[in-house]
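What you see is the complex with one protein chain gone and the rest in place.
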């Protein structure tokens, strides 16, 4: 069994049932989500081992979060129990032209206050094949950024493949550093980067000058600057409405531009975590299918399926993804 | 803050969950609805003050109804506590080609038995900018019709804008009067009337004779007969199915025919109250945007959004409507 | 009131709420389903009398199943109370390209172990106009097959119309007999058969040789071999996705091929039991409308409506079906 | 199987979940209740046949009520479908010292407006062993009182045992008659009367003058005045709190005063319908056990068990009652 | 109508349904609670006007909290919309010997960061008869303490009665001040203080030396030190178990020690907010009944009733309290 290790915050997700507005809700559905953990959870369903590294307070809510990781089959033995609170997000699920809205309440979480000294990455990463992190993590606090850097350095040293989801929300990054100061060094230890052209330009200070083929141009410049990076991937979402999205992905692997067709998701159940589902599928493709185009296709099929599942994690198995990947989108009843 | 006063019945709404047939339901979702109150509730979310005038019995159900008004931010201080029961409607929510069905159980409600003497309209309307009523109200009972007439007369006297939703259900009107006997006088105190050409012809005894431009012709005749009426508006719903509607609106403002495009609502959550949501948006447009076309556009965007919200009331805010009005129907997740 | 008698297993249906994966569910919605009983239940809503013949254990679960039959208006007085368990199926409801999945747990149910001696078919069928069975029943056990044969023979003797849903799942049939050994004799007592061309070929050992008009050719061969069979019907489902199906039907009545247009079901609520709903509608058409094409049209309209209702049974009434059959698919709110 | 026929109104029961106050509830649990129907439903669980005679409107709510009767195993074939509405009661479930509260909304129900001409009692009562009615029925309307009188007269003529629950709520009786004008004649056709001494005095104009043995004295006077009456029974509830009641019963059978001990119900789930459960158990005792004291004991054991079941009806079986009756109140888990 | 103004934090309350442990819960019931606001909400049900002063972030959660205040009938017009988050507490409801547990997550809430300059107390308190605060408020932050001091000074100046719930949790008070530095000055503006002897000793540095009558002695010393204080009250809870409490109260009013008997709450539904319910009832007694003993009795009856209601607020009315106060604890069904 291949093994992935992921690192990042896990938030309590409190969502309104039945498309209710937050104002109407008299109860919230409660689960947990976290972009990196979601990737690992996907891979567990695909037959991988996964361990997630994070921090929770040592109280009833922290124990609940740990139990959720175990439920997903994600190894919780490297979770540090310290700090005061689990970060929270409230989700109001939209429909048609009404957008879903998230209210974050994550400041001062246990993860934000982690002490990078508490992680023995050599031990944590022992036996792992893959390490994955996301740009939200170093945005949260200096400690998280430091721990992330320690992790990628160690992974590199141990010969573990590193994938980086270079995504940043400008409204995080409140501890005095900019993405431009932090992300490039982290990226320099990466094998695979998920980033849009815009992200590449803004974060790495690169400027695309061509008129056509901008994404490829950006990827080339990035790979030149950071020779460890072997592949750059990006997903593309067409938002017809909150209930109807289309999803595709592409990759520059240093040699050619690979692109998938669009998956058409006409009746969305839950859109949160679909990007993570893509990455889970993509990593499966890299490790098991060992083919770049198939990796993208497996990823987009997985992402499409995630739109039909409540919660942050993709709970489908390989045969379900393969069916969609092979073009069977009929949803025919299986008995 | 502009202020609107509305007058009309509020019913207990008991709807089946998850598209259940009434026969299947072992519980009902319970909320309240009333066409005029819904208009006021919309406007509260848009920053208006709103007061609703109605009657409830002074029992646990009446108190519940009052608390619901307050929850919506609607002033309940002019609610009369007398009478025996809150009217009820049972809602079986349909899907695709299966129609939603409503079973009304509203006879002899507290509102139907109101005594028009109990309303001091001068005091109630003090400080108001707008008064709104609907043709259902005078259909319910002689007392309700009388109170409604008192209200519009007083509003007119105080210089308050009066909007009238001239909509009537032929199966109401059981107290011995016809719509033709009652509605024209009420309409004569109106500034703005919501009515279809068919309604205009049937209620006011006017007969359109042109082949083209029938709506405009009807409006002109109406305005000639009732010179206080300055604008006639009408909405247009294309019912693709119970799950998919399209919604547009038009206005004759005495000078030109204004028409919006169609909002396409492809995955309806709850269709009840969408006409009221249109009116709420329209009134916002009249008072705040002060532009007739924008009023219609704001109204149709608001109506479209209401289709995605459970319950009778539109709970969206101005920025949500503005996004849709400006053409952004992507429902893109807001963080 | 016309009367139908049906015979077959009734299973406890445990489905996940809100499109949950089985792994996520902390509760299951509980109802009962059974293909033949579903047909009878449809017809009760259309004004028929219906009795269902089956077996349940004499325990709390068997009593619950009986009460459910009564709730549907299906006569439970011929239910045998013996055996150990009610068969179960777990339903994970899919969406878009994610298929619904059923986990059957029906082995050794009370029905599978029925003793054919326990049914006095002369008495059971007294006063009935129609008898219906399905190919799943004789697949379950030798006893069930024997009882089914007794039933159709008696029905034939009493001049009762027999309809047979010749549908078989190859993964049943575990008691030592093949469909080919059992189904033809059963079919030989049928007036109307529901079967695809493929089923006809596989079960009856007939081989269509024409290039075009294969279904008609198969029907002709079948009718030649089994002269009691007067009509062969088949439904046709286009599976756009798990959320969107299209449904049509056709019939060879010995003289002409009749075909309906497609019903387009764009937002599926529950797809289980839709074929049974078709049959219920079709039988209504045969008995009441006495017109083959209208029977198919009434059946497909009924089947379409069933897709919008949770549970195995179609709970719509004749006016609801007639509206759809007449082309009104607007789902316009009925007050 | 012995057969009971009951006559009376059936109301939609809308209760708040989890001890919520009505003001808090965002949903109501929905079931149906009616004192006479509850008696019949109890007896179905004890192996009787039962038919209930009432009226429902011919709409979705009336159909729902009929289906509920069938679910209970109560024959609904004598239900008249006419009138406008199903009566409703809202139930706020109390606890400890907080009383449960009921808001009735039953005026002008289908039952209140029944036409006594619509009931062919000779046919309805054919084959019945027992007829039961309650004092609420003749309180509702002149028509209901008339139909009730027709029923008891016919029952008497046919030699059917008649039991009468002489219970009246003074706040009903709004149609111009007093209980004193109506109930005595109805009682005169009864074999068994359930009434307190106070009821006997108030309704029949009898006045107990002894200091001790008042109940017996009242019974004697009643039986002298109405010689058809053979037994008078009464229940006795000690209300420790809304969560804790004690329940006993007594009978004067013309010869001796029989009294049961108190059943102690320490954790009440639902107190509504417990008196009806007593009567169901009592009638079982009269018909099957044929012993007056055992009838009272079976009745009180049944009533005690009903306090532990949600809804208006007692759903326990004979063995469950017998266990309690025999003194086993341990509630020991049955596997 | 008398009017009360309250000041303090309002927290989102997320509780597990059906006695679940937090680890088990897949949803949380969502409501709001705050000790001072709860007092005001009680009084609204008793016919008072109430306004609550607090701060919420101007986001969907803050708007939800405001709507909840309005639902309760509490004036939300003095709520300041600023800051980042609504404080949260998670409630795991215990039973029998298993304690309920609360996980607080309230650091850095909008209320904790309030700016005392933002409150114009002269205006807020205009027309008020009573002002109430609790010792938690000044424990939260310097700003909250300052605002609280401004409030009581202004109230004193305006002749408004001030009640102070001198209760402190030692694990709050993290901003550098001790209760001993802050609470005495606040108390000095109070008319009525709720405090135990232990609190009086610890907070005010007073030391009781008598063996008997310690509470009275402590009260006397307190009143001597703070002559504005006219009455000191304390409640007394006997915790038989998490499901069974007994509740009493006492007062030293400068002249005599008044004590109530114990209310026995044998089947607790929700124990949170019962102390606030006592205070609400007590204040009602002071203002309306104008009798000290009756105030305590009304308060304990109200507190007892609150134990039977889910959520933080007492939703009972005066007649319900009066019944319990007069000794009727039967919980007899009210129709």
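Which chain is which? They are A, B, C, D and E, in the order written, and residues in each are numbered from 1.
In this section, contacts are C-beta pairs under 8 Å (C-beta built on N, C-alpha and C of every residue); 3 or more make two chains touch, one makes a residue touch a chain.
Note that the coordinates shown come from a computational prediction; the quantities given were computed from them, not determined experimentally.
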Hidden partner chain, touching residue among D:170, D:209 or D:330: D:330
From C:31, C:54, C:199 or C:245, residue that would touch the chain that is not displayed: C:31
Chain not shown, touching residues in chain C: 14, 17, 21-23, 25-31, 59-61, 63-64, 67, 84-86, 88, 90, 92, 101, 103, 105, 107-108
Touch list for chain E against the chain that is not drawn: 18-21, 23-24, 94-102, 104, 169, 171, 239-244, 267, 271-272
Absent-chain interface as seen on chain D, which is shown: 17, 263, 265-269, 304-305, 307-311, 315-316, 320, 323-324, 328-335
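As a convention for this text, only the chains that are shown with their structure count from here on.
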Chain pair showing more contacts of the two, B-E and A-C: A-C
Touching two or more other chains - residues of chain C: 267
